[in-house]
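Apart from one protein chain that is not included, each protein chain of the complex appears where it belongs.
Chain IDs A, B, C and D follow the sequence of writing; residue 1 opens each chain.
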Amino acid sequence: MDTAFAERRRRDLIVAVVLAAIAATVPLFVKDVYVQNIMVLTLMWGALSQSWNILSGYCGQISLGHALYFGIGAYTTALLFTKFGVLPWFGMLGGGVISALIAMALGYPCFRLRGHYFVIATIVIAEIGLLLFHNWDWAGAAMGIEIPARGDSWLKFQFPRSKLPYFYFALVLACVAWLVTWWLEDSKWGYWWRAVKDNPEAAESLGVDVFNSKMGAAAVSAFLVAVGGSFYAQFVYFIDPESVMGFQFSLLMALPAVLGGIGTLWGPMLGAVILIPLTELTRSYVGGSGKGIDLIVYGGLIIAISLARPQGLIGLFSFKHLAGRLSSKRKEAVR
Amino acid sequence: MLSVHEVTTAYQGLVAISSVSIEVAKGEIVCVAGANGAGKSTLLKSIAGAERPRSGTVTFDGIRIDGMAQHVITSRGIAYVPENRRLFPRLSVRDNLRLGSYLYRSEANREAPLDLVFKLFPRLQERLEQRAETLSGGEQQMLAIGRALMTRPRLLMLDEPSQGIMPKLVDEIFQAVKRIRDAGMTVLIVEQRMSECLEIADRAYILQTGRVLMQGSAAEIAVNPDVRKAYLGL
Amino acid sequence: MTAETIIQSLASGLLMGLLYGLIAVGLALIFGLMDVVNFAHGEFLMIAMYATFFLFAFFAIDPLLSAPLVAAALFVFGAVVYLLIVRFAVRAKANAGMVQIFSTFGLAIVMRGLAQYFFTPDYRSVTHSWLGGKTVSIAGIYLPVPQLVGALVAIAAFGALYLFINRTDFGRALEATREDAGAVALVGIDKNKVFALGWGLGAALVGLAGAVMAIFFYIYPDVGASFALIAYVTVALGGFGSVFGAFAGGIIVGLVEATTAMLLPPSLKAVGIYAVYLLVVFVRPRGLFGSM
Amino acid sequence: QTSEVVIGVIYPFSGASAQMGVDAQKSFETALDIINKDHDFDLPLAKGEGLPGLGGAKVRLVFADHQADPQKGRAETERLITQEKVCAVVGTYQSAVAVTVSQICERYQIPFISADNSSPSLHRRGLKFYFRAAPHDEMFSAAMFNFFDAMKKKGVKIDTLALFHEDTIFGTDSANTQLKLAADRGYKVVSDIKYRSNSPSLSAEVQQLKTANADVLMPSSYTTDGILLVKTMAELGYKPNAIVAQDAGFSEKALYDAVGDKLEGVISRGSFSLDLAAKRPMVGKINAMFKEKSGKDFNDLTSRQFMGLLVMADAINRAKSTDGEKIREALVATDIPGEQTIMPWKRVKFDEMGQNNDADPVLLQYIGGKFVTIFPPQAAIAEAVWPMK
Partner (left out) sequence: MTAPLLETRGVWQRFGGLVANSDVSISVGRGEIVGLIGPNGAGKSTLFNLIAGVLPPTQGSIIFNGEDVTALPAAERCQRGIGRTFQVVKSFETMTVIDNVIVGALVRTTVMRDARRKAHQVLEFCGLGPRADVLASDLVPSEKRRLEVARALATEPKLLLLDEVLTGLTPVEAKTGVELVRKVRDSGITVLMVEHVMEIVMPLVDRAIVLDLGKVLVEGKPADVVRDPKVITAYLGDRHALSA
């Protein structure tokens, strides 16, 4: 029964596999490290945004403080490695687990908050995290942490000379984030999250454990974002509070999902594929002028996209969404 | 006073009413009835400017109003109480009512309609400081009608005003409609409670799947055997 | 720490708090009352400061005199921003909040870019003004005159906004439009007109703040960033929908900041503000005086 | 032979420190003018056009924006090297970005001159392609303490210090060095205030400084915070005996435009001083060239940027090649006498870590609207005014 639905899910999966396979072959043709760098970043931001989307898109708890988890992931890996020689693979897991726990601990008081109160709480908490790391001497404080890199090693996940291992790791990360979303989307959690987002009171009356739904979403989301953070630390070899925990990071995590389509399966990836190259290219090719033209172009595009397609660019790819958009335009008029 | 001519309105290509024409003369109470989904609400929305007709014209006092913005239509003297009421949920009853008279912002202008509203719905007077969202379902319906009356309309359009109202009050509402008409307003009313509605109405239209199936004086319609069978369940 | 130090700190904190309030008052209208996110609030402040600066630099108009001019200019600017951008953002039904955040975030970036393009990234200052650098000292407590004036302007602005919102039908129309922008047409209100005026007014208040700030603060394209988050916290701390809340929020933020700086390393003084915000909303999820 | 030599210049061109990038751009263009055109200055490459070692090849600069983000700095450096084929890189203003930029340069074996980064940790990371012709904060701070010692000998009372520094790498590093030196030399730090950069208010901080009332206030602040600091001090009626600043904001024209009237007698460390023009007239002329482009006099940063490019170009010229390794060798062999610079340095010669230890910093005092060199004695042209005003 309901074959159309099963069909659509299968189709999503097939498309994903095909896209991943194509993506995997791209570096074989594209040797330019600058371009490869953009591809790594695109995949990373796609994965991050996909993870953010779980809590904020599906479950509707808009967080603009996810940089906190990103930073914790990055710092856990970097600190464990530089201070205790713990391999980054364990750091990655450790960072993920710590972030998930912190997300739940913070969720405990925060999930009582609604709307803007919640959003501002997330911003403020991340900002406190940033300030604490800024003043935490053992963790390098403002000086940051440089991860010593001595030649290629899978064990230490260090490849000073090549982008490919990073590319493939980022690809795996993006695929995992996508798969997790895909899988959760048609699970009890997925339904609960969307119900909680749309109307928590009705959800409760239908047996949805609203609080734990949010906690679950927060944990999954924070875990994945932290893994991304720990990847970033390995990728850049240097972290400092501003560059992994700044507010900008939280915004940038949300941006691809919003532009691509918040609360949708494909939105974050699509958003990242468009946004990240755009960010990088405008900065690289018009940023050097010092006249702020890159900002004008970049900001203008954000305005244009978010106004022209409030439902996200993903709408361009589906008739159903297109129809939905038309109807929502009228929705404001009185019925 | 109001003339709807060959109006067709569609939602995303799905036609909800097609070539509907109705007339409402000054001082009349006109009732529109029909099965669920027949397009009654769509008709009112098309007049009020909440949906834009795909074709056809709506004239009010000799002026074409289709295509005008909804708030302009309101300001020309058409008040519309939609099915889902659309109160301002976190504002108090008092503020909801005050906003009704936004177009005539002076205390003097407010008094008369406010008296009328309080006379019709004394319950509202007891609840003045309560937020609209915490009113009971029936109280919300009263407030919605009250707010519409505050705009001092010449034409009042009600979409199922008896919905969620207790029996005692249903009668009162219909009596109120009559009094409203007697106070000089014209009323276009969509109702499921046809028998009660036809008692007060002058004329009636029956819609079926987006078209006018029947029209006539209320008395005629009320005794029409088809109507009695199909719509009154008798 | 002497008693004098403490009193001085608290006095400075109070003045600063009122200034935060002044910066937040426009936001209290747009964000707090109209419930529209404006991520470009800091940039509104930035252009207000630039406007003040250029009026001073080219026409030698003192910030005190130019304040009404700047407010008027910002009024127009705010209304135009609403009509050109925000109007479409609030129309989005699905995740309207995010659309608002990001369209105004985009606007903020564009405004910074334009400021950099036209005004260069140089740091500007209004060098001589009637009030600039003046200080009154009462019993060893120093109170800078620009901040004092700013505090008075803040009190006046809040008072005026309070009356405006609570005593006029326009204020009510604003709230109604926030509640249900589609339904105001039922009572004959043009939501765009109301909201454009609301944005204009909010921006005009930011204009006042900018004129006052320009007297003693440096000006450059990114200057807004320093104040934006504090303004947000101020409004939320006081509670959405409450003008008085934002006023109280500003004072609390200023005092908490001053107190934290006495107890913790000053680089952590913002932590005090944030912690107080969290404490308040954990206990009262609607902020101190919020109605929403 | 190559007709063009491309050098990458990586700075913040947008964001909070965009102004630094834009000023740097002007400074590099001035240096470029001197390299590529014929000028009669006693500077490397001034005479004749282009790089004679490469058959008169012209130097071309490619500017890249790192937006103060280490990751972006890295990506841009990679782009400069791989796409723009630069043979050398100069940067970066922010020390945090210098960390990643130098890593990448090391990886691609492209020499990097850290023109204006002053964090002392940078050259101690075992990098082979990292060079810094200018002094770092330890040298700067040492000069300040030498100066204090000298003043004390003259009978000036300097016992207590108050540090006031921002919380990024620059401020933290600077304060750490100063704390260490103070301990070593027996000065008492009565107040060590670390504040958040770009704070909306500094009243609480200044209040604490005022309470501590040290003999010398030692700020390490960028322009924005510098302006606010000075204004707030005036507002709260705090007038220290002396301010000895760690450059940065205190060498910026914007700061003196804004609050210069309150800064009569402020002392800042620096590596450049216009009064050198009295001894070395070309300094004045080059300054005029720069001023024409930027509307500003050279300051500590822009002068170092100017020298950074010149030193790099000189090395490429001597290497007679754009090969990274060859340029590196040439850099290692660099030995430019102080007179052939616009700085009061002894000379430019790198140690095994790529640091020039002969770049003597100077202390400048802001008197009558301009800076005069007051220390070290061999460079000084005036006595320090103490206390300030």
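Simple rule for what comes next: a contact is a pair of C-beta atoms (placed from the backbone, for glycine too) under 8 Å apart; a residue touches a chain by one contact, two chains touch by 3 or more.
Bear in mind the structure is a predicted one, so any value in this text is a computation, not a measurement.
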For the chain not shown, touching visible partners are A, B
Of B:S55, B:T134 or B:S217, which one is in contact with the hidden chain?
-> B:T134
Determine which one of B:A10, B:L213 or B:A230 touches the chain that has been left out.
-> B:A230
Touch rule applied to chain A and the missing chain gives residues 1-2, 4-5, 186-188, 191-192, 194-195, 197-199, 201-210, 263, 324, 327-328, 331
Interface residues of chain B toward the undisplayed chain are 11, 33-37, 41, 83-84, 123, 134-142, 160, 163-172, 192, 194, 230-233
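Please note the rule applied: only the chains that are shown with their structure count from here on.
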Maximum inter-chain contact count - chain pair | A-C
Specify the chain with the shortest distance from its C-alpha centroid to the centroid of every protein C-alpha atom present.
-> C
Length of the line joining the C-alpha centres of chain B and chain D, rounded to whole Å = 76
Between chain B and chain C, tell me the centre distance in angstrom, where each centre is the average of that chain's C-alpha atoms.
-> 44
Send over the residues of chain B in touch with two or more other chains.
-> 49-50, 70, 80, 82, 86
Two or more other chains are touched by the chain C residues 112-113, 116, 121, 182-183, 185-186, 221, 265, 267, 270, 292
Within the complex, chain D is touched by chain C residues 1-2, 5, 8-9, 12-13, 16, 20, 112-113, 116, 120-125, 127, 133, 135, 137, 142, 144, 147, 216-218, 220-223, 225-227, 230, 257-258, 261-262, 265-267, 269-270
Chain C contacts chain A in the complex at 31, 35, 37, 85, 88-89, 91-99, 101-103, 105-117, 121, 181-183, 185-186, 221, 229, 232-233, 236, 240, 265, 267-268, 270-271, 274-275, 277-278, 281-282, 285-287, 292
Spell out the residues on chain A that touch chain D in their complex, using ranges where they run on.
-> 32-34, 37-38, 41, 131, 134-135, 141-144, 146, 149, 160-161, 232, 235-240, 242-243, 280, 283-284, 287-290, 292, 294-295
